[in-house]
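Every protein chain of the complex appears in place save one, which is left out.
The block that comes next holds chain A.
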Amino acid sequence: MEKFNKLTAVAAPMPLVNIDTDMIIPKQYLKTIQRKGLGKNLFAEMRYKDDGSEQEDFVLNQPAYRNAEILIAGDNFGCGSSREHAPWALLDFGIRCVISTSFADIFHNNCFRNGILPIEVSQEDLSKLMEDAERGANATISIDLEAQEIRGPDGGVIQFEIDQFNKHCLLTGLDEIGLTLKKENKVTEYEETRKMQQPWL
């Protein structure tokens, strides 16, 4: 997993609430058996017309936002299906950070497993960032994970919260499975006790 520490990039505004994972990556693209290559299908049904040509007014099709690496979105981002194809598609497109007032649980977890930083901010801060993002390519936003700070184009700073385990994983690009496997003896111990207490399992 790629590490995440600092990022300065264009932010694309998506002022919609309840952006679900079906929208982020429609089911016809879930048939892949790989993690890569989903970027072109990100938001496919909003991004392309029926004939496959681009929907000009969709934010990521506008020249200013084609290289966006940050997404600013409305409440409850990533709700619905657990498909990790959603963060895979975001990442493959180039999005490394999503900012919203709240995230759905599974999507939130999936982001951290893929080097994407989901940041929760207040409604007030979100509105400000949304306005900033609407100014286009000249208004870049900076994220500093170590310091837990978002810096707007006008220099305003927003502090954000993040739990320390996930922060550590992102900063170091940690292999979580490797980490758990180091505790294998504890798992074995647990299994042995369980076998005595609940032999039917």
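Definition applied: a residue touches a chain if its C-beta (ideal position, glycine included) is under 8 Å from a C-beta of that chain, and two chains touch if they have at least 3 such contacts; residues count from 1.
Please note the rule applied: contacts and distances are computed from a predicted model.
Protein name for the hidden chain, per its UniProt entry and selected from "3-isopropylmalate dehydratase large subunit", "Aspartate carbamoyltransferase", "Menaquinol:cytochrome c reductase cytochrome b subunit" or "Spermidine/putrescine ABC transporter ATP-binding protein": "3-isopropylmalate dehydratase large subunit".
Residue in contact with the omitted chain (choice from A:M23, A:I72, A:V98 or A:L129): A:M23. Touching the chain that is not shown, out of A:A12, A:L42, A:C79 or A:L145: A:C79 (per the contact rule at the top).
Interface residues of chain A facing the missing partner chain: 15-18, 20, 22-23, 26-28, 30-35, 45, 50, 74-76, 79-84, 87, 102-106, 109-110, 113-114, 163-166, 168, 176-177, 179-181, 183-184, 186-187, 190-191, 194, 198-201.
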